[in-house]
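The complex appears here minus one protein chain, its other protein chains still in place.
Each chain carries a letter (A, B and C) given by its place in the written order, and its residues are counted from 1.
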Amino acid sequence: MSSVRQKREIPGTAVFDGDLAQKGYALNKMCFSFNSADNRAEFQRDEHAYCRKYGLNEEQESVIRNRDVLGLLAAGGNVYYLAKFAGILGLDVQDLGAAQTGMTKDEFKAMLVAAGK
Amino acid sequence: MSSVRQKREIPGTAVFDGDLAQKGYALNKMCFSFNSADNRAEFQRDEHAYCRKYGLNEEQESVIRNRDVLGLLAAGGNVYYLAKFAGILGLDVQDLGAAQTGMTKDEFKAMLVAAGK
Amino acid sequence: MAKIVGGITTSHVPAIGRAIAGNLQQDPYWKPFFDGFPPVHDWLAKVKPDIAVVVYNDHGLNFFLDKMPTFAVGAAPEYQNADEGWGIPTLPPYAGNQALSWHVINELVEKEFDLTTCQEMLVDHAFSLPLKLLWPNEERCPVQTVPVCINTVQYPLPSAKRCFKLGKALGEAIASWDEDLRVVVIGTGGLSHQLDGKRAGFVNKDFDLAFMESLINDPEWATKYSIEELVELTGTQGVELLMWLATRAALPGKVRKVHANYHIPISNTAAGLMVMECAD
Partner (left out) sequence: MAKIVGGITTSHVPAIGRAIAGNLQQDPYWKPFFDGFPPVHDWLAKVKPDIAVVVYNDHGLNFFLDKMPTFAVGAAPEYQNADEGWGIPTLPPYAGNQALSWHVINELVEKEFDLTTCQEMLVDHAFSLPLKLLWPNEERCPVQTVPVCINTVQYPLPSAKRCFKLGKALGEAIASWDEDLRVVVIGTGGLSHQLDGKRAGFVNKDFDLAFMESLINDPEWATKYSIEELVELTGTQGVELLMWLATRAALPGKVRKVHANYHIPISNTAAGLMVMECAD
């Protein structure tokens, strides 16, 4: 794929543009389905079958299996939909923040408090 | 409901604006469901139950029951969705045209041919 | 860079699907309509497009009133046709060109068109039948597609002026795409017809012919009319001429009329057909 405009590089940040959206459609559709409690339960009963039902590719199923947050983003996951997957795991956005930055959750929270000083 | 802009009067014609859309939402939602063969069959098995399921009001159910085309439009039906209801009845848009103009279908077709001369 | 080879505008009516399925092309009722197409086939064989950008209006297949976009652009790998409830055969899926779709979306949003983007999208007879009319002998449509859908279901509709601007920006977006592709813009809908109300069956030959002529020599002519005026002049569904207008606006500069056909009636509709080639 070629593109006319040059993308702006932002450190540690990828915006969810057409390239990512195209790559992540199946993954995001699955995560969007987690708005429904029935779907969340169905996923939890058989993760593999549920991933197949939504047509995830191997990379996507593997990062789902490994709860690999940065991997989920790289596989085209959008954070708004991924947060619903995190909800199933009982994780909040600070758990996700810690996982992505390599900090403990307490360190991540302390960083935020420090930023407010 | 008040409105700032004056509507244009077009003879024999009502555009599907917010007023009609608001009035006809349930009716149109039911007709939109007729894209599915299963739904068409369910409607045909029990029209009354199907109308209830979509929350049609009495006026709407009555014009559905009476296949009253002008009544369906007055009840907020949009012609694009109503055409799917007509499909169930085996009617095409020329049947609808005849029904609305009070002509026979042959008269209606002849009128169109004459307009092309 | 991508090149816009020209535009094709045609009516679309579900009954065409039945006529094709029933092989009625030479039936006296249908012959004057289908006979319009061989010259278009010849032109397509000459200009050999890789991609069709199809400007059309959905009739309640993909969009309902819960989420009714003014302008929607598809960005799917493939577009499925589906059951519309009136019993015409479903046609095979259409290949998308996601790279061009996203380029068009990026450019149009940059120019302040407030698009709805569709990474999954059913396409109805307004998309499928014109493509079948243009490529009748191939099992599947041989070009890749980018669907552009304009709301004609729920008022307020975008004005003729706004649709012209959309078409112009669409053409600029296509022309700025940096792959060597040949693009044909296809607009489907109209011409004058009215399905609903006591005025059902209304057509307006004089207006249609003036409108077709205007696309060649005075393309912005129709933008002087409000939507309500267009409905009065062309019928409740005649307003689908917005697709023709946007298509013409997408063609850069002057155009040459390659071919035109006009016939009343097919079903309740005044059927128009036109091929416009970009003058280089």
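For this structure, a couple of remarks:
Keep this in mind: contacts are C-beta pairs under 8 Å (C-beta built on N, C-alpha and C of every residue); 3 or more make two chains touch, one makes a residue touch a chain.
Quick caveat, the model's predicted, so the values are computed rather than measured.
Note on the chain not shown: across the whole complex it touches A, B, C.
For the chain missing from the display, the contacting residue among C:Leu115, C:Leu133 or C:Ala200 is C:Leu115, taking the whole complex into account. Considering the full assembly, C:Ala72 is the residue among C:Ala72, C:Val123, C:Cys141 or C:Ala271 that touches the omitted chain. Within the entire complex, the positions of subunit A that touch the omitted partner chain are 8, 10-18, 21, 25, 28-29, 31-32, 34-37, 40, 70, 73, 78-84, 86-88, 92-94, 96-97, 100-101, 108-109, 111-113, 115-116. Within the complete assembly, residues 63, 65-72, 105-106, 109-110, 112-121, 154, 156-159, 162, 165 of subunit C touch the chain that is not shown.
Where subunit B meets the omitted chain, the residues involved are 1-5, 17-19, 21-22, 25.
Assume only the chains that are shown with their structure count from here on.
Rounded to whole angstrom, the centroid-to-centroid distance between subunit A and subunit B, based on C-alpha atoms, equals 45 Å.
Centre-to-centre, using mean CA coordinates, subunit A is 38 Å away from subunit C.
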